[in-house]
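Apart from one protein chain that is not included, each protein chain of the complex appears where it belongs.
Chain IDs A and B follow the sequence of writing; residue 1 opens each chain.
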Amino acid sequence: MNKRLVAALGTVVLGGAVIAGLGTYVASAKNDSRVLAATPAGTMETPQGKLPHYTLEMAAYPDSMAGSHGKDGGVHADWVTYGPVTNFQVPAHSAITITIKQYDSGARLNNDFFATVHGTIDGTATINGVAVKSVDPEAVGHTFTVHGLADAKSSLFVSVPLPAVPDEKLPPTGYTTNPTTVTFTFITGDAGDYVWNCEYPCGDGTTARFGGPMSTQGYMAGNFHVVNA
Amino acid sequence: MTTVLDHPTSAPGNSAMKRPLIERLNVFTAFGLGIISAIVFWYLARTFLPENTEGSFIKTRLDAVTIIAMLGWFFGFMTGIGALIGPFRWLLGKDLDHDESMFYAGKDQGIKRYFRYTTDHKVVGIQYLVITIIIFFVGGTLAMLIRMNLGHAGGGWLQPQTYNAIVGTHGIVMIVGTIIMITGPFGNFIMPIMIGARDMAFPRLNALSFWLIVAAIPPMLSSFFFGGISTGWSAYAPLASQAPPGMDGYIMFIVIFAISTMVAGANITTTVVKMRAKGMTWNRTPIFIYGVVASVALALPVFPLFFLSQVMSAMDRAVGSTFYDVRGGGSGWLYENLFWIMGHPEVYVILIPAVAALMEMAPVFTRRPLFSFNTAIMGIAGISGLSILVWAHHMYVTGWAPLLNGPFMLTTELISIPTGMLFLVLIGTLWRGRLWMTMPTASIYALLWNFMIGGITGIYLSDVPVDGALHGSMFVTAHFHYTLMGAGLTGALASLVFWFPKMTGRMFDRRLSWIAFWLVQIGFNVAFIGMFLVGLAGQPRRVDAYAALFNQGNSVTTMAAYSIMAGMLVLLYGVISSWTNGAIAPMNPWFAKTLDWTVPNPVPLENFEVLPVVTSDPYGYGKAQS
Partner (left out) sequence: MSDLDVKKRPSIFKRKDVRLTGFLWVIFSVAIGYFAGEVQTRSMGAPASDTMATTINMMKVFTWVSAPIAGLVGALAATTLLSKLHFGDTPPEEADHEIRNSPRIVSGWIVVSAVLCLFAVVWGMVVLQKDDAALLNPKSMNVNVVGQQWVWNFDYVDNGKVRSSDLYLPVNKPVVFHVTSKDVIHSFWIVQMGIKIDANPGYLTETSVTPNKIGVFDVRCAELCGLLHAYMQTKVHVVSQADYDSWIQSQGGKI
């Protein structure tokens, strides 16, 4: 009889091990752990006083040949993607300047709200050298929108539209040499885990064009960690 | 093998090939033909389907190809298992002869009959038992992955798309598992013996209903490789039309499973109505039979709607229709209605047989008659009847029809009356009984406890203003786990221990059954009370990450979930070890009075040598009037 109890315990251990193994495999296989940390750039005078300054550079591509999907674009070479990676890390209580090079064409947003710049210093972003508060909602390529859980002590909501590269300026193959360059600066609050995603409907042809790359982290969505420096 | 594949349908006409064909088909040929057929269909669809047109609302080609390949799998599998031989022969005008029928019934085939299209209800019952265990193992593993993710402070251990796929698959796998967990194994194995019948009314439909479930599982599991079921088990449109091709696996799974349920429902209902033993009048029919019939008969009118809702979902995805797409004149509310017209009766499809099974055991383990048999029947009938009138309580906050919230609140709260009757019957039977403490006896108490919590929290949720605060939160998740798992699964595990001796000829290891019982019940209550608390505090359902405020509750739930896991694994080991070398069971180990205990172990092919005649109800326990 006692042999049975030992065997039952063995089953539990074995079953637990199987489940733990499976969990670890699923978590690691599906988790893109590559994180791009912001580079320090001295200090910056902001409305909140002098703060440490950091910069971050990224790009939005019309397919996955660039970015972090490998040489042949990975499983979904035709999906739009951000690059060089899709997880970012910035310090808390700092001024963060992000520069995004946008290589894609575009059209109308689902929601004009995202044609306006939100959450940056002065509510402006610099687009190809010109500071603006909002752009034409009919010609947006992508957006970079950071948001998080409601309970965070200080909330972070930053949304910046990335205007489209006009169709006639897109080369037939490869990427344009003249991407839209968007630069903006915002101030982070307390440390916390946020996410970012694109709010321009650039996914596959499903409902609201929000399927495919829009619904997959590693393409048009990712993590945005604010950490204590 | 090649002969089978080359001439799957010409064989019945060829008398030389006839025997070998029937005898050659089994689960392996089914999987082989299914896979080959899926590849052929996939290739043809990919080659011949037109490209997407620019103007279509929804991208359709990939989904059309996926669905056609899955249909190919389905037809191939059913042909390969031999489901078409009977109908084909019937069309030719020469039905199976006696020897063939006996072969179909699994005569003298030993273990092989479990891997074939076998019609014997006892074989089907065992097959259902094994598939239920497999389904629970898959669903339970997914549940543990969910809890591992949420146990991590703040969540976020798995990527959101992975997490969503796991949640959706866990949901639908468990729903299907709980739907079949009693009417499948025990409804098929025990029920015909209990009513004194030699087999089901339609033995071939019985085999069909089982193999349809087997055919349905691979499309569902395949969804993991196509983006997963990312919508939760309810698969609301339009989220479902946005989901990756994994959604097609869900659709196919539901479509096939709904057919299986309808087939099983027609079969079981007919069997009980027409084939009860002589003298088994309706008030001598055991209460478990009522539970099984209520369950499957309730599924009969509602599962076609589930079927329909998924066919329409498939059309939205694959041929560009707009049933649920507001841009084309459709509405997501249409889906919600179709879904919940099935969805609410379905929880009673799960619950009623579990409660009825425990009612069947209660007199046995208290050695006194069932208290108020008529009340039990009224309760079961009342729940079944009302349950098809309450679906929109899942839609109070959808904005579909605010004016109907009042009426649906009324019907929903009325259900508490027949539910109360079931409590009365159980508690009345325990009262002044002589308690024989076994794991099933303890399960009756566990059911009373869990179902009471599940029921009262259900009353909160049925109230529209309260639902406004709690809908879509973890509170709801905890509530329905209390009913489906706390009440439903508890009844099913008790049934397993109770009928194990009859089904396998061996006793279930008593000590292991107790250990499993306590690990599962304690773990369950701690886990889901914790979930109630985070729900009350405002944690939404189906989230992979959450605010720090919910850390504590979630880690408690996760730790307790490990106890459930341990309990279920002990039970699994108990099944395996008791089945292989448990103590040999006597014919009637529980000294019960229903007909299922009057047949020897193992139960002979047609159950009864001489059909029994029933002269009283099976609850004549207790000393004469003292």
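Keep in mind that, in the parts below, a contact is a pair of C-beta atoms (placed from the backbone, for glycine too) under 8 Å apart; a residue touches a chain by one contact, two chains touch by 3 or more.
This is a predicted model, so every value here is computed, not measured.
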Chain not shown: contacting residue from B:Thr270, B:Ser416 or B:Asn601: B:Ser416
Per the touch definition above, residue among B:Leu84, B:Leu430 or B:Ile564 touching the missing chain: B:Leu430
Selected residue (touches chain absent from view) among B:Ala277, B:Val311, B:Met452 or B:Ile576: B:Met452
Sole residue of B:Phe88, B:Tyr114, B:Phe224 or B:Tyr621 that reaches the chain not shown, by the stated touch rule: B:Tyr621
Listed residues B:Phe75, B:Tyr290 or B:Phe371, member touching the removed chain: B:Phe371
Hidden partner interface residues of subunit A, rising order: 110-111, 113-114, 116, 118-119, 145, 147-151, 155, 157, 159, 194-195, 197, 199, 207-208, 210, 214-217, 221
On subunit B, residues whose C-beta touches the chain left out of the figure: 155, 160-161, 164, 230-232, 236, 238-239, 242, 283, 326-327, 331-333, 366-375, 397-399, 402, 405-406, 409-410, 413-414, 416-417, 420-421, 423-424, 427-428, 430-437, 445, 448-449, 452, 456, 459-460, 462-466, 468-469, 471-473, 532-533, 536-538, 540-547, 589-591, 617, 619-626
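In the analysis below, only the chains that are shown with their structure count from here on.
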Euclidean distance of C-alpha centroids - subunit A vs subunit B, Å: 41
Subunit B - residues contacting subunit A, complex: 52, 56-59, 141, 144-145, 148, 154, 156-162, 166, 230, 238-239, 241-244, 325, 509, 511-512, 515, 545-549, 562, 565-566, 569-570, 572-574, 577
Interfacial residue positions of subunit A with respect to subunit B in the complex: 1, 4-5, 7-8, 10-12, 14-16, 18-20, 22-23, 26-27, 30-32, 149-152, 193, 204-208, 210-212, 215-217
